[in-house]
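One structure is given below, represented as structure tokens, and several questions about it will come after.
As you look at this complex, bear in mind that one protein chain is not there, while each of the others sits in place.
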Amino acid sequence: MPLAPEQAASAVGEDRSDTDDTLLVVRAAEGDEEAFAVLVRLHAPTLVRMAARMLGNVPEAEDAVQDALISAWRKLPEFQRQSTFRTWVYRIVTNRCLNVLRARRPVDHLDAADQVAAPEHTVSPARIAESHAAVDELQTALTALSAEQRACWVLRELDGQSYEFIAQAVGISQEAVRARVFRARRSLTQQLGAWR
Amino acid sequence: MTARTDPPRPSQPDGDDELLPCGRSLAEVWDLREQEKHDPHLEGCLHCRRAVDELAVLETSVRRLREQSSTAEAYDARALTHRIMDVVRLELRPGRPLPLGEPDEDLWIMESAAARTVRAAAETVRGVRAGSCRITLERLPGREAPLIDVRLEIHAPASAPLQDLAEQVRRSVLTAVDGTLGMVLNGIDIRITDLLDAADEPGEGTDR
């Protein structure tokens, strides 16, 4: 096996700018799989986090990101670079997640609420206990959203993306994103309020 | 009565917006809050304050969920990267075979392998980062050996004298193509497509 570029990437860190990406993207598009491995290594953590928020669990998120990045490798020669690589792969992962969410049957929604993407974190036990109920409530409420509402809401509220970015990632207008986020918020406040 | 227990009628059947009892739309009230714009009406309006309070309760839970799902800092992407690259290596795009040595030897090197050598050679010049590398093959009538040309795009440090730098890159590439590969080049076209400020320049050994 050739040397593992996954390891070579470890020193790069995650703060590489989009400008640095462009060189790697060009090289990967020309068939340099090691450049692609660096891109994967750089972007996978944020993509998995986003997908886990979208889908509610890490294993499904990893599958979605894996499928999306393999499809990105296949599509790279046609990538026109009108957007950044980051926006482009976000869009592919988002689409993947939307398909997974759409394919879930209503019963799965409730199951998914139990498998919260909440790994070990550094919050005091007391605070965990206090916040668990509220977060569980929110998780359950999220499963009632449509796939499209959930996707836009997660990108906005959990991922902290701009409406412009979400519009590009989801492939709809900014107005449509705003409308979906609004409807999601309305649905969530109503659900949370109803149980209080 | 609050907006919650007595939900106003949606202005549209699909609930795109709804009017609060004071006549303002809920979307507008929330939007002003999201944009952190001053909203003088809010102070005097019970309905709007309740609507905003509802959103604030949601935001508290959202913040906690966001903290709980912040896996990225701790996430180790190595296993996932390995899985992805295992599949990618089944679908490589090696490009075309390029002739090595003399024309009648029937010895070849795949374009992507040759391009990798060219880029690596260019990047031995301090501050240079290599991007696109195209290796073209031109067969002329009456001439047995095809002409092989390299077209390389690089990012160069803004501080460097560009003429000298391009010359260094050219020499480095020629040396590698001859010494490492044994391929005979007709010409090298080096294009500087971007200039890097000192702050952007990669430190030594950060990339490979």
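By letter and in written order, the chains are A and B; residue numbering begins at 1 in each of them.
The definition used in the following text is that contacts are C-beta pairs under 8 Å (C-beta built on N, C-alpha and C of every residue); 3 or more make two chains touch, one makes a residue touch a chain.
The working rule: contacts and distances are computed from a predicted model.
One subunit of the complex is not drawn; among "Alkaline shock family protein YloU", "Peptide/nickel transport system permease protein", "Spore germination protein" or "Na+/H+ antiporter subunit C", its UniProt record names it "Alkaline shock family protein YloU".
Interface note: of B:Leu100, B:Leu137 or B:Ala158, the residue touching the hidden chain in the full complex is B:Leu100.
From the set B:Ala27, B:Cys45, B:Ile109 or B:Ile135, the residue in touch with the chain omitted from the display is B:Ile109, counting the whole complex. The omitted chain makes contact with subunit B at the following residues, 86-87, 89-90, 94, 97, 100-101, 105-110, 113, 116-117, 179-183.
In this section, only the chains that are shown with their structure count from here on.
Centres computed as Cα averages put subunit A at a distance of 16 Å from subunit B. Residues of subunit A touching subunit B in their complex: 4-9, 11-12, 17, 19-20, 22-23, 26-27, 30-34, 36-37, 40-41, 44-46, 48-49, 52-53, 58, 62, 65-66, 69-70, 73-74, 77, 116-121, 123, 131, 134-135, 137-139, 157-158, 178-179, 182-183, 185-186, 188-190, 192-194. Within the complex formed with subunit A, the residues of subunit B that make contact are 4, 7, 14-18, 26-27, 30-31, 54-55, 57-58, 60-62, 64-75, 77-78, 80-85, 87-89, 91-95, 111-112, 115-116, 119, 129-134, 153, 155, 194, 200, 205-208.
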